[in-house]
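What follows is a single structure, written as structure tokens, with notes after it.
The other protein chains are all here in position, but one chain of the complex has been omitted.
Labels for the chains are A, B and C, by order of writing; each one numbers its residues from 1.
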Amino acid sequence: MNSAPKGLPMSVVEVRRDFHRYPEVGFCEFRTASRAAGMLADLGWEVQTGAAVMDRASRLGVPPDDQLEAAWSRAAGTGGDPRFLPAMKGGMTAVRATLTGARPGPSVALRADMDALPLQESNAEAHSPAQEGFASEWDGVMHACGHDGHLAIALGLAAELAENRDFAGSVTLLLQPAEEGGRGGAAMAAAPGLTDGIDRFYALHLGMGLPTGVVCPHISGLMANSKLRATFAGLSAHAAMSPEQGRHALLGAASAALALHTLPHFPGHETRVNVGALNSGTSSNIVPDRAEMLLETRADEGRVNEDLEARARTVLAGAAAAYGLSVNVELVGAVTTAANDREAEDRVASAALAEQLELVPSTNRVASDDATAFMRRVTGNGGSSCYFAFGSGDYGPHHSPTFDIDETAIPGAIRLLTRMIRSENAH
Amino acid sequence: MNSAPKGLPMSVVEVRRDFHRYPEVGFCEFRTASRAAGMLADLGWEVQTGAAVMDRASRLGVPPDDQLEAAWSRAAGTGGDPRFLPAMKGGMTAVRATLTGARPGPSVALRADMDALPLQESNAEAHSPAQEGFASEWDGVMHACGHDGHLAIALGLAAELAENRDFAGSVTLLLQPAEEGGRGGAAMAAAPGLTDGIDRFYALHLGMGLPTGVVCPHISGLMANSKLRATFAGLSAHAAMSPEQGRHALLGAASAALALHTLPHFPGHETRVNVGALNSGTSSNIVPDRAEMLLETRADEGRVNEDLEARARTVLAGAAAAYGLSVNVELVGAVTTAANDREAEDRVASAALAEQLELVPSTNRVASDDATAFMRRVTGNGGSSCYFAFGSGDYGPHHSPTFDIDETAIPGAIRLLTRMIRSENAH
Amino acid sequence: MNSAPKGLPMSVVEVRRDFHRYPEVGFCEFRTASRAAGMLADLGWEVQTGAAVMDRASRLGVPPDDQLEAAWSRAAGTGGDPRFLPAMKGGMTAVRATLTGARPGPSVALRADMDALPLQESNAEAHSPAQEGFASEWDGVMHACGHDGHLAIALGLAAELAENRDFAGSVTLLLQPAEEGGRGGAAMAAAPGLTDGIDRFYALHLGMGLPTGVVCPHISGLMANSKLRATFAGLSAHAAMSPEQGRHALLGAASAALALHTLPHFPGHETRVNVGALNSGTSSNIVPDRAEMLLETRADEGRVNEDLEARARTVLAGAAAAYGLSVNVELVGAVTTAANDREAEDRVASAALAEQLELVPSTNRVASDDATAFMRRVTGNGGSSCYFAFGSGDYGPHHSPTFDIDETAIPGAIRLLTRMIRSENAH
Partner (left out) sequence: MNSAPKGLPMSVVEVRRDFHRYPEVGFCEFRTASRAAGMLADLGWEVQTGAAVMDRASRLGVPPDDQLEAAWSRAAGTGGDPRFLPAMKGGMTAVRATLTGARPGPSVALRADMDALPLQESNAEAHSPAQEGFASEWDGVMHACGHDGHLAIALGLAAELAENRDFAGSVTLLLQPAEEGGRGGAAMAAAPGLTDGIDRFYALHLGMGLPTGVVCPHISGLMANSKLRATFAGLSAHAAMSPEQGRHALLGAASAALALHTLPHFPGHETRVNVGALNSGTSSNIVPDRAEMLLETRADEGRVNEDLEARARTVLAGAAAAYGLSVNVELVGAVTTAANDREAEDRVASAALAEQLELVPSTNRVASDDATAFMRRVTGNGGSSCYFAFGSGDYGPHHSPTFDIDETAIPGAIRLLTRMIRSENAH
């Protein structure tokens, strides 16, 4: 696992560590995406990036321009691939790569996500990236959900298939930006023609608390999710000399936060509302004129989430009005529900058994992944989809500062995917 | 003080005790007002009641019809004067009575208020009405602000002047319903012609913590006051089986209550906001569909109170909207500010000195009295007004279950007012 | 169905109508319980009431003494049975009645609940109690959950078995007070020896939206439920003159209400929190010194409900402290979860099939019934329990003003229960 596959400049573990060391948040994956694109091109895959594979206007929660520019420049200075960086400017960091097999057959697509999280990585001794010297170089950004591993798996698979094209049909890698927050999947899926003709769609996710190498093909509970950024605007004033001239954005936002969390339970459904961030004001003696809130709604059924999101917007508008404020509400992330197709689950299970991997029959993941945007389209077009888990050891919850993956899972996952592809029959 | 003045059926103390024993809340003063009118008529005063002396539509916070009818019937059965009861039906309990002196001279008006409070009277031994057997006959209603004494003073004065008309000009008694809550004064003042031609207007108030017989002619701080009843309407639902179908009126009202109390301070002003009552729901397992709130705003300047009231309405509308409710806001009481005229204060002070009463130069009453509705009109017409205090001992705060008055203050106040009137010069 | 069974003074429909007409709320079922006890005694059943069959101290949410006394006196004046009324004083309205069959056999117990709801009955034409002249005589109290029917069934069964004792073992009727609010069941179950030796326990519930005569033996989702009454105590003050001397109970309660509704979701569980009532204050110009709140927590697992109840108590204490208040929290109702035993369900199903009644395999009732207090003890002692539904037509939701039952369900249910008892084998 530590020697470089033919055509790759480094081993798959080194690939993972390289990405881990230079993590980039959603739509800022300039270094990550361009390097991945470069390696794929060097392997002989047909690569497209930028506007060809992502609908610019469908992106949600895109960072401000100056942040995009700074990230791009930093990527250019830390090994971003100059062949692909230009097309990615402004956050167009999606990549699609296709390889055609020796025989005709189905079109198989695999999703890998690329973004890291705004999180400070642990420097504890026991945290292997710290110990082995590949912890994040960037303050406050970290791969804490295994996406670095997903990329290493994708590139390892790409090398394996490129070296031996003895498979039926074609394989397409969909390298997605901004999975976190549900901001990039739907934008890629909305690119004209991107999901046309896909017969099978797979999204493998490492982790989920499963032991290394354990496979769970039946995941239920993927929740619909709406992420909102609410910006309250009031009037600033000196808190002692003229408080009555102010309109107190902090108080209106505080009232909204409480009201949002009082939204009711929906019997028979898993639902969630969370106000995850509230930032307002800088000084004790000023009536703050601005408050920014990040919140989300979730439900195990799209219709229920739509209801919740509508109620959340009603709360925001009403609370703002009560305090004499205006409020701007922006959708910065959106994930639909989707269900696996039994046929695709069976293919994963069969390959896992053939690889002598342990199977866990089912797990409920009360969380969201915008792989569902691809799944809905593929299933809608008559294809089949499976979102499945590949265990990589239990390093605590995803999104925590000590999250890690057992790197031996990487070659294991590559073998599983290889088998899934090579076992497809010709038409 | 215990013998009946000529023309009155009982002594002034007995008058006070009679009214004390049968207290009636605002616009329900059927027994009180009709008996007072009857006594005044019997003394030879010219008496008007009902629609002639109060504008029906200007009344605020009128009780519901069934309550008015029950109160009227009860008054008819407990000594209400049948000559005057008919015109008072439906809460038209205002009385005006006029007596003309022997010589031409100014028109002097005196306000006395008649209503009691929705309060359970103390039955403590030390509370003289309990001890002497004239405590309230009616559960939950009590004269706890001295209005019973005001009426006794007015009737004693009426008897004194009727017996000896040696005074210049005319005297008008304005017996006002519903002072509590600021609901009746403006309605009387709005009756066509009622305040025309008044040269002096006085409103004497007993109590205010002053020792018996002490007079304070300079009262500042009378606040403008708006009283609102807000009724929130949502949707009821079973709290366990279908909470998502409810719209929780209690929560919306709770949020509004907090928001109302966060309304800002106005530098340089005394302002107040109070949510004094919130009633919603009956059972723990129901989403309540209704909440009723009583609240008030006050300020030492009318413009500021208008601003506060408008903000309060904004809060109510916004909080209701946030919780998916509708809200109905009704103005159930309104008091303006008003200031005494120096000339009228001087007349009170001169008479007090002549009566060898102690003077307190000034007191600040951070409260409201809708005598201000008369004051504004009289002063606006070129007359002069004085709202003043006449001490009747300190029996604890007004509006408390043990509030009482030293009854020796009644003849003292009658002498003071008599002197004020008899010292007016002919034109 | 309209002729009186032998030994009963009236038909079972007339029994139901008699109870319907004189509804009594929890622990005030003096007329209902004493008359039922009297009829059972007259039928030859062995009857016990009062402290013998209910643990006084285990009762929750007992009304205040004056209310209990008034209800007792009213019962005495409207047909309450003088033989049994004395032992029931103070709310000890539980009844147990036992009849022994001709042959030895198992001990079978049936629960019937007796209390009505604090609800104003509809007087709509289409509402049969109004049309037929047996609507509630008492303002604001109504049998809106079918308990009147439960009693008629119990008494009809009692007459049937008394007339023909050809059955094995014994039958015990447990007539329970205060099922609404979960206040009486556990208190009866706590009476020494009350549940000892019971081999089968059944609680039949009419209604649940099922067509008349349809039986559902498998009911899941009975939730644990804690009902709390929180009384906040602050300090009263004049809202304009001395608000700073007050401690505003209404605001503290409002803050608590919001905080309670923000308690989190428990993934994988149905949970509920509801503040169903908040009453505070009477007048807009007073800082209210008292607020009373009724609230409940529920969960589909006892442990989760305990957690929620503990969190609710934490919220109440903290919110009170924040506003300078004290708070007294009283548990006024408590229901545990319980699950049916398969064996007992099968007995119900078999009898239903033999009676040619339609079976519905399963229904989820996201609600609570303190029959679970008996069920837990019986199952714990090695017996088996079944809480089951007997359809009586769909008259809208239980606890609504037009709730009703199809009276033809009464004899049907009697036949079902009779068959269940007569089909028990001798030991």
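Convention: a residue touches a chain if its C-beta (ideal position, glycine included) is under 8 Å from a C-beta of that chain, and two chains touch if they have at least 3 such contacts.
This structure is a prediction, so every number in the text was calculated from the model and none was measured.
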Chains in view touching the one left out: A, B, C
Option from B:R183, B:R200 or B:R272 whose C-beta touches the chain left out: B:R272
Contact with the hidden chain (one of A:S255, A:S385 or A:T418): A:S255
Candidate in contact with the missing chain, chosen from B:A168, B:L206 or B:A259: B:A259
Contact footprint on subunit B, counting only the chain that is left out: 258-259, 261-262, 265, 267-268, 270-272, 364, 366
Positions on subunit C where the hidden chain makes contact: 240-244, 246, 248, 251, 255-256, 258-259, 262, 264-267, 287, 307, 311, 314-324
Sites on subunit A contacted by the missing partner chain, in the whole complex: 118, 181, 223, 225, 227-228, 238-241, 243, 248, 250-251, 253-255, 257-258, 261, 272, 274-288, 291, 294-296, 298, 333, 365-368, 397-399
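The rule is short, and it goes like this: only the chains that are shown with their structure count from here on.
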Maximum centroid distance from subunit B, chain identifier (CA atoms): A
Chain whose Cα mean lies nearest the overall Cα mean: C
Chain-chain pair with the highest tally of contacting C-beta pairs: B-C
Subunit A and subunit B, separation of their C-alpha mean positions in angstrom: 68
Euclidean distance of C-alpha centroids - subunit A vs subunit C, Å: 51
Rounded Å distance between subunit B and subunit C, as computed from the means of their C-alpha atoms: 49
Residues of subunit C whose C-beta touches two or more other chains: 258, 261, 272, 366
